[in-house]
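Only one protein chain is missing from this complex, and each of the others stays in its spot.
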Amino acid sequence: MVGADWPAATGRCFAISLAIKTENLSKIYSHDATGRPVGLVDLSLEVEEGQVFGLLGPNGSGKTTTLKLLLGLIFPTAGKGEIFGHPLGSNAYKERIGFLPEGPYFYEHLNGIELLSFYGSLFGMGGGRLAARVEELLHLVGMWDRRFIRVRDYSRGMRQRIGAAQAMINDPDLLFLDELTSGLDPIGAMEMHKLILELRDQGKTVFLCSHLLKDMEPLCDRVIILNRGQMCETGAVRDLLRVENQYRLAVSNFSDDLSRRLVALAQRTEPEEGLLAAYFADQNAALSAAQEASAAGAVIEELGTHHRTLEEVFIEAVGGEE
Amino acid sequence: MRPIFRVARATFHEAWRRRFLNGILVFAILIIGSSWVFAYLQPGAELQMVIDIGLGSIRFFGMLIAVFLGTRLIPDEIERRTIHTILAKPVSRAQFVFGKFLGGAGTVAANLLLMGIAFYIVFAIKAPQLQAQKPEDALIFAAMYSNIAKAILLSFFEIFLVLGIAVVASTLFSWVLSVIFTFVIYFVGQMSDFFQQLADPERGASKAAQILLGTIYRILPHFEIFDIREAILQGTYTPWTTILRIIGQGVAYLVVVLLIGYLVFNEREV
Partner (left out) sequence: MKPYKIIGWLVVIGLIGAICPLDRSVEYDRLVLGLQQPTPWFQIAAREGGGDKELAITGVTGVIVGAALGGFREVAASMLWMKTHEYWHKGEGLQAKALWIMRLVTLLDPHWLEPWRITAWHLAYNLYVETDDPAMRAKYLQMGVDCLKEGVSWNPDRYDLYLELGWTYFDKVEDFEEANKWFRAAMRYPHPDYVDRLVGHAYERMPDIPQALDAYDYCLKRDPHDGTAKGATLTIRERYLRPWHLTEAGDYDAALDAINEYVLAQPRSTLGLHMKGYVAEQAGRLRLAYDTWKLAADTSALDFLAQRKVVELGHQLGIPVEDTAQYLYMQRVGKEMKVTVPGREKLEH
């Protein structure tokens, strides 16, 4: 890590250290016609080191506001927060973080090398070390061939790539990424996801903001879902997606008899493409139903705990707010 | 401390490319060069006109560049959102403001240098001719070379002060308002002796007026101190102690202005 005096936290330690912690963090801009506050209200979160944390929600829910508060770009109207133990906005933790904003926007007249060198120099990096780091990052984000093109001639995807590079110029322990894959084609998006997982493997902490719930599902360890500036759901992704006491049996190649039998046994059934899905409250009930189906000659396609998708979690959480 | 210079250098490179400012520079140099021609219209006042138009152009166009560059340095970063990635790095807002100012000052200085050189060339060519016409002014001419160089040096600091005010104004007001504000402060500061005259009890100023006008006089930057035109035309030798004192006052005031800028910008949300 560049210029850091802090003890490294790799993976899970005996004592859990927090990368980010907020207490009732609020940024209220105004109140709307019905008297509801506009902005961010009472956000309390904890992000452990080594996690990939997702701040999810629709556009306008306060994600970017939260990000800006954490980075000290704007100031809270109430509450407080810490990053690596330092209060929000202080320069002390900025040595260890990287930030990729939505957009992103850079000095138009610089090319890839100049831009990264500039950002690197802000950390006090220089000379051969900086040049080597710049080259390394340009290769990493796939911009090496286009390193002499000026930012003003960049495509959206190129901006995103160079943005990721500058966010990592100081080999940060904590990365803030706002709408990481916006503007990227599926291959580019996939590369970014791969990168995040690599970073997690290296023990880094990643703080993601996104409205693309489907993409976030495989990446995040924990999430907070925001809606209209308020937190409406939080937890480990695994826990959120798991549905208590719901077991799912999906069969194919079934006879009408079997389907009638399953309808009787299960809490509910749903036909899906070529399959019949049956849901049981009880693991044993599901198992016995599976044995019956197998005995009747059907093919067991799936048998296990039923998982929701993050989207379903979100809709449910938001719906609860209305 | 280093981030200041990194930001400054980036600012300088960016500002140098602005076509509008380069246009002003070219125009200014043309005017300075053409003061040669203007002078022919006015037999008997040639030297005066060369100096007035030359130095006047440097100060006027330098001021324009300072105002239009200075009022955009910070707002552009905020509006174009390039500031976000910078302030997310270990760069304090103070370092950012000072760095932007320093880069702007470098740009302005480069412009002034070019204009100053152009003017000095015009003057150096014209002076011997004019001296031949008026030999009794030999003493005046002898002192003029150093006086003009000193005047150009002083104009640097005058324009730096304008730039500082422009940058700080841009953190307080909208762009249009900050431009107007800077122009007003500049022109009113040029005639600060007016407030001194108004506040003079011998002119019948009331106690309240004395205090109010005296305070205004105290707060205003006194831009007229940078003007040594009289010395140039009269051939008075201006000692370096005086020049340094004037520069010192200018720099002191600039420090005050930048300090105000720091206090304001530190709480500025981006």
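Labels A and B are assigned to the chains in the order they are written; within every chain, residues are numbered from 1.
We adopt the following convention: contacts are C-beta pairs under 8 Å (C-beta built on N, C-alpha and C of every residue); 3 or more make two chains touch, one makes a residue touch a chain.
Fair warning: this is a prediction, and the values are worked out from it, not measured in the lab.
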Partners of the unshown chain among those that are drawn: B
Touching the absent chain when the full complex is considered, from B:113, B:177 or B:259: B:259
Of B:6, B:126 or B:222, the one touching the omitted chain in the full complex: B:222
Contacting the left-out chain in the complete assembly, out of B:96, B:157 or B:186: B:186
Touching the absent chain when the full complex is considered, from B:146, B:210 or B:242: B:242
Subunit B residues that touch the omitted chain in the full complex: 41-42, 44-45, 48-49, 52-53, 56, 59-60, 136-137, 139, 186-187, 190-191, 193-194, 197, 203, 218-219, 222-231, 233-234, 236, 238, 241-242, 245-246, 248-249, 252-253, 255-256, 259-260, 262-263, 266-267
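By definition in this document, only the chains that are shown with their structure count from here on.
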Whole-Å gap between the CA centroids of subunit A and subunit B: 51
Residues of subunit B that touch subunit A when the two form their complex: 2-3, 6-7, 10, 13-14, 17, 80-82, 84-92, 267, 269-270
Contact set on subunit A toward subunit B in their complex: 68, 71-75, 91, 94-95, 97-99, 101, 103-107, 109-110, 118-119, 121-124, 163, 166, 170, 176
